[in-house]
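Taking it in order: structure first as structure tokens, then the write-up.
Missing here is one protein chain; the remaining ones are kept as they sit in the complex.
== chain A ==
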Amino acid sequence: MREAERAEAEGAEVEREPREAGRAAGGYVPEGISDAFAEGARGVREPAAGGGRPPSGGPSLPSLGWVGALRWIWRQLTSMRVALMLLMLLAVAAVPGSVLPQRNQDQAKVLEYLADNPTAGEWLDRFGFFDVYSSAWFSAIYLLLFVSLVGCILPRSAAHWRALRGRPPRVPSRFGRFPATGTVTSSATPDEVVAAVADHLRGRPWLPTFRVDVAAEQATDTRPAAATVSAERGYLRESGNLVFHLALVGLLVSVATGQLLHYRGQAIVTEGRGFANAVVDYDTFEKGAWFQASSLSPFSMTLDAFESDFASDTVAFGQARDFTAYVTVTEPAGDSHAETVKVNHPLVVDGAKIYLQGNGFAPDITVTDADGEVAFSGRVPFLPEDTMYTSRGVVKVPDVSAGLEQIGLVGYFLPTAVFEEDGTVRSGFPQPTDPLLVLEVYRGDLGLDEGVPQNVYRLDTASLTTSVDETGERVRLLVRPGETVELPDGLGTVSLGAEIPRYVALDLRHDPSLAYVLVFALLALGGLTVSLFTPRRRVWVRATVSDGGSTVVRVAGLARGDDAGLQPEVDRVLAAVPGTHQEG
């Protein structure tokens, strides 16, 4: 409260200064901003413009019909107060997205939440709480904020453009109320003093500090003739501020463009196999509204080998230390070359980035049916569920021989099998030192013939028959590499290949806006730094001849915002005065 009063007081004080102050300062100040530095300018201009609105005015209702109403709305929207409200709203609106599961991150969690909280969940869903960052309300807040920002910044930019070519504001008539002042007496003439001070303020030619005007005041009834200096530094402060705000707009636009043009595909590739960069070759594929298939560069890639490294010391036992995928990339032109993909080091091919997002084991499994026919043969990726790579997988065996049922095998692959006392098995280390496949067996209609897309990692066992042993326990098949084991109930056999191939989960992403996003982000950072740390100061000097014949030099300084360096700046000016005897 007291601060606001101070701002008003200072504004009022500067108001009495010469009119030129307004033009030189650049003029435009957003509605509701409190800034003694710029407010002086406003105080000067507004009475001249014939009244205008009250400077601290709260919302005053329009009386000018709908054009007036629109203008009123626009003025409110671009005011500092509303910008502040929108910023606060934005902060609050971002929070639910960290508390509730989000579709774009974890679809399964959202479904789980909906199942657990049917009523609340439905309402939350209706209001977009599972897609917070693309919801109408979140978008509305940031779009309004950006409209406000543009409405606020464009006029300010124009004003700043004029101010950049303006001159420092003329010397105020009284120095008393400025936050930093000083006086010295000198034996030099006023003109000599002013020349020396101007020289000091201008700084070195290769590093100019202040923009300086030197002038002379004629004697009047109330005061003697004087030589004056008016100087201003720190125009870059406002430049930085504007660059920062405009860069935010650029950032928003480039992020949005990237959203429209990008694509992202996921593929699971096992050792020795490959894939082509085409929509059909991906397990999942997601794209922006303006994506065109032609932006997929037709290269292809083979996974030659995959290597992993895990800590084996007692403290960090089993913790991942390094993953490397060795691949061969074949360019559209036909030439191929060997590359590696590592976590943190995506491979860039034709502007698309390929990431190593996951890895695991894809054991080679062959199932023969009761008739001895091979019903299934292939590599089955098992998904790791813990740090020791206890991995879960499903084999869905179709009915190749007439009259037989379909078979489902569900179970775990353990790279290093460890048998517990109670008969359970677990994996003791992520590397395949003693691999074991543990399977349960189901039979019935797996729905393989309906042509309905299915999750390959899940088997709905509700309608299936489980194989049990004599005691009624579920049969648990243990298969080691190179072994063939009989399926229960005479269903046939299952065998595991001697080699356990690895697989990698690759993410391929292309976003043409990345460079722009980075440039605008860095521009924002640079602009912000300049605007926060460039001191913006005005210094005025008036040198007059006193009755005693010596020269009295008065100096005043004004800064934008808090500026601990203002008084030292004034002190340096005082020190630059030639021929001083004593300090006043």
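Just so we're on the same page, a contact is a pair of C-beta atoms (placed from the backbone, for glycine too) under 8 Å apart; a residue touches a chain by one contact, two chains touch by 3 or more; residues count from 1.
Assume contacts and distances are computed from a predicted model.
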Complex member absent from the view - protein name from UniProt, among "C-type cytochrome biogenesis protein CcsB", "Glutamyl-tRNA(Gln) amidotransferase subunit A", "Molybdopterin dehydrogenase" or "NADH-quinone oxidoreductase subunit J": "C-type cytochrome biogenesis protein CcsB"
Residue in contact with the excluded chain [from A:87, A:252 or A:545]: A:87
Of A:353, A:392, A:426 or A:476, the one touching the omitted chain in the full complex: A:353
Candidate in contact with the missing chain, chosen from A:176, A:334 or A:490: A:176
Listed residues A:215, A:256, A:518 or A:575, member touching the removed chain: A:518
Residue of A:120, A:164 or A:316 touching the missing chain in the full complex: A:316
Residue ranges of chain A at the interface with the undisplayed chain: 1-7, 9-10, 32-35, 56, 80-81, 83-84, 87-88, 90-91, 94-95, 97-99, 102, 104-105, 132-133, 176-180, 255, 264, 311, 313, 315-316, 319-323, 342-346, 353, 355, 357, 507, 509, 514, 517-518, 521-522, 524-525, 528-529, 532-533, 561-568
